[in-house]
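The complex is shown incomplete by one protein chain, all other protein chains being positioned as in the whole.
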Amino acid sequence: MMQAVIQATMDFLKLYWAPLLCGLVIVAVLPLIVGYIVLVERKLMADMQARLGPMRVGPHGLLQPIADAVKLLIKEDIIPDNADKLVFWLAPVLSVGAALLSIAGLAIGPAFQIAKDINIGILFVVGVSAMGIFGIVLGGWASNSHYSLMGSLRSSAQLVSYETAAGMALVSGLLLTGTLNIKAIVEAQYNEGIWFVMLAPVAFFIYLVASIAETNRAPFDLPEAESELVAGYMTEFSGFRWSLYFLAEYTNMIVVSSVATTLFLGGWLRPFARVHFFNFLDYVPPLLMIGVAGYCLLRTPKQPSRVQQLFMLAVAGLCLALALVLLAPVALPIAKPLYAGIHGGFWFIFKVSAYIYFFMWLRFTIPRYRFDQLMRLGWQFLIPLSIVNVLVVGVALIVGSYFNLHGWSMLLVTTPAAIIALVVALMILAAGQQSSAGKENAPASDFYAG
Amino acid sequence: MLDKVLFYIFAGLAIASGALMVTRRNAVHSAIFLVTALLATAGIFLQLRAEFLFIVQIILYVGGIMVLFIFVIMLVNLDVALQQIQFARQKWVALIVALALSAQFGLMLWSSEKIPGQGIPVLAAPPASELPANSEAVAQSLFGNYLLAFEIASVLLLVAMIGAVVMAKKEK
Amino acid sequence: MEAERETTLSSEATTENKTLLGADELIINMGPQHPSTHGVLRVKLKLDGERVIGSECIIGYLHRGVEKIGENRTYQQFAPYVDRMDYVAAVSNGLGYCEAIEKLLVVEAPPRARVIRTILTELQRIASHLLWLGTHALDIGALTPLFYCMREREEILKIFEKYCGARLTTHAFRIGGLQYEAYDTLEKDVERFCKDFESRVAEYETLLTQNRIWIGRTKGVGILTAEDAIAFGVTGPVLRASGVKWDLRKAAPYAAYDQYKFEIPVGTTGDTYDRYLVRMEEMRQSRLICLQAIENIPAGPILAKVGKVLKPPPGEVYHAIEAPKGELGYYVVSDGTVQPYRVRIRPPSFINLQAFDRMVRGHLVADVVAIIGTIDIVLGEVDR
Partner (left out) sequence: MLPIGHYLFLSAALFIIGVIGVITRRNVIVILMSIELILNAVNINLVAFSRLYGDVAGQVFALFIIADAAAEAAVGLGIIIAFFRNRETVLADEMDLLKW
């Protein structure tokens, strides 16, 4: 019996050592990545708000995430007396577990995917990441506090409603490929020579809005709305548990951006991947890196202390090394086979960053929705629009295949479809305004029941 | 071998959490254990190479229905509910029903393995490599042979949706 | 009446069967430690789901007995204390107090002092409104205006600092005029600020005024009709947003306001959006007043002839000014000694807070913070 178990384990390891290793690396590195995303967010926020942001820990606050992590780790772990201990313990773990697990399905470049070529690809990512909702709901309930409970009620209602819209948007995107396999989706975009965001712009828009709501980001950050519910479901959490929630939130951001990138923005493909005329775009990544390195070098003499100067030099060196790595597949014929992997990774991360940047930009710019407005937007605007969009995209595809259209010529049928969807959207909006004008002071009462 | 280990892990998990679900006093704990049982079942589906069903189970059952359950449990406050007696005085009925059911199932399983050609067919399942891509196959079957059933199911869901809205609506 | 409501609320708070749905309510305590109660306000909200069906403000967490302190200090000694009431508009507090005592003493500040007082008070109004705008927008979820507002407020505080050395609790005025002569470049500083400020207000307006979410969050929220507003004794921008054109700067001019031309913005519906618009316009008008005032600051003494020891004749006086938040009144009774017999202060925030319950009923939790923000309370003033 013992031997059989050992045998099974060995078999398992022999088959799956590579994904396991990748998984370990992701679990180990992701907190760091998230930490730096938070730093970038704070820096961006500072930039937009006419201030400097973190500057004290390391040059330009570059070591701030590490300091924050240490602080969170050594903080006292408080569990409220009347909390449900088991659930309180379980909830953040669930949240983070679901978020990390869903990363397994993502493909960062054609070469790097943990769970390779799963048949249900994108559904796996979406479905597993949706399980994170349990962490939020149970965490809020277990804290035994009214603020937490309201936060988790809000969040479950919000997630359930916006998941529908996001799912429908994904369906209209998937109609274009006819497969769930992530690799096949990107390859379809390569073969068509066009990103699906052009063919299904309305679906992309719906997914954009719904993904912001799903990750509880402003302007849909009601479950943790600071000014209303203190911190929503996280109110009673502190120290490491709290940071787990934080980790989950930012990981979810990465996940939704990756899904959008894969399905709508051409995944790891360079812009105009099949057009030789645009081959010069291959030099953009190394040049970008060299530019960053140059900027760092330029700023080095202005750093106040020697340590900081060295640090800046190190960053510049790192960027230069990256530039070399990115340059190699383009310049050296020997390294040509590495092109897809390296440049694919670059473009994928670039697009994901752009998507996340948009999230952050929104957060600093616009106020927060009220809960009834959020529900109305979800149920009365996004969901009908997404259903209509699925229909029109389907019809457009049938018409397109009837005329045997491919690639850019598909725009001939999908653009009218998008316009129809937009007109419907405007009609829905107009109708909504008419109906809400009469009851401006009486916001929908039963939004929890949704 | 891996198959077997996975099955035993998932099956054990499913039965254990099922039992815990039925015995916990606290309804939220029950719901959590039901979620575990459902996830374990999803694992069984995966072990049976039903990938599509696996993810549907997770999205719909775990991510949809169970969230609804927990939501409702939170709405109908637990503090009150916990003070009430959670178990009906039907232990004996339950025992008898359970025994009868297990006897029946046991007999069936036992007899079917005894007598070849009757009950459960002693077939060898096709190897996993020969199966068609799962979601495509399910889709073809769903929108081919079972299109009418699919439509009826959608009507059922619509009816349920309307019913739920009417039911949960506040009387003004 | 108050006590009765208190008991009904608290007795309900202890009953069982609290649910979110159904007939039963949820009692939720907002504050005193809550990110958006602007200090230490505690609001007991009775909720049905997310809808507010009752509310009760519990105050006193910042009570320092300012009025009682006034009875134990000389007239001059008490002057710095009033700065600590509405600590984001200290200059206005000081102006009200100084003018009240001047009325009691029957002296008048010299013209130069009055003009400089006007300039500083109007700057203070802008600063106070800026802080209100920033925190109000933050409560509604717009993070960025706060920092822009702080940037402008900083310019004003710098002017204060140059003038009297203090930034927040300035103690800028003295009974009978000013202690300090205006520094050399005061006019220039104010002019520069006013020039920049024009475009800055426009910047905030682009961020908020036409923003759909902002409109959705503020329009129709916390409506206070003109009748209600008058009945509650509400003053300041809150009253004016309800459509009542009442501003003490026009109605009972003090300092040097009678010399300047300015408009009094009024709202129509009395909702949060109107209050926002009114305050934005008030900032513009204040800027205009400052510009007019620096054009012609009369020369002359800055302090009227008052003795070192103030002994007002026995009697009483009520003097009110239009502070940024509303009518700030001082009722001072003198018994002829060096200390006031009684100082009673009518703080605008305290009175305006009375309308809170009327404004939140029927709204959602998210609107509560918007309404707290829109009343523009400072707890130092409410509790005194």
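By letter and in written order, the chains are A, B and C; residue numbering begins at 1 in each of them.
Throughout what follows, contacts are C-beta pairs under 8 Å (C-beta built on N, C-alpha and C of every residue); 3 or more make two chains touch, one makes a residue touch a chain.
Bear in mind the structure is a predicted one, so any value in this text is a computation, not a measurement.
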Absent-chain interface as seen on chain B, which is shown: 3-4, 7, 11, 14-15, 18-19, 21-22, 27, 30-31, 34, 37-38, 41, 44-45, 47-50, 52-53, 56-57, 60-61, 64-65, 68-69, 72-73, 75-76, 80-81, 84-88, 90-91, 93-94, 97-98, 101-102, 105, 109, 112-113, 120-121, 123, 125-126, 130-131, 134, 137-138, 141-142, 145-146, 149, 153, 156-157, 159-161, 163-168, 170
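Simple rule for what comes next: only the chains that are shown with their structure count from here on.
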Chain whose Cα centroid lies nearest the overall Cα centroid: A
Rounded Å distance, chain B centre to chain C centre (Cα mean): 62
For chain A paired with chain C, centre-to-centre distance based on mean C-alpha positions, whole Å: 44
Approximate Å spacing (C-alpha centroids) for the pair chain A, chain B: 31
In chain A, residues with contacts to at least two other chains: 149, 153, 445, 448-449
Per-residue multi-chain contacts in chain C, two or more chains: 20-21
List of chain A residues in touch with chain B within their complex: 4-5, 7-8, 11-12, 15, 84, 86-87, 90, 118-120, 123-124, 126-128, 130-131, 133-134, 137-138, 141, 149, 152-153, 156-157, 159-160, 163, 180, 445-446, 448-449
Residues of chain B that touch chain A when the two form their complex: 1-2, 4-5, 26, 28-29, 32, 35, 51-52, 54-55, 58-59, 62-64, 66-68, 70-71, 74-75, 133-135, 165, 168-170
Interface residues, chain A side, partner chain C - complex: 45, 48-51, 146-147, 149-150, 153, 218-219, 221-222, 225-230, 363-373, 440-443, 445, 447-449
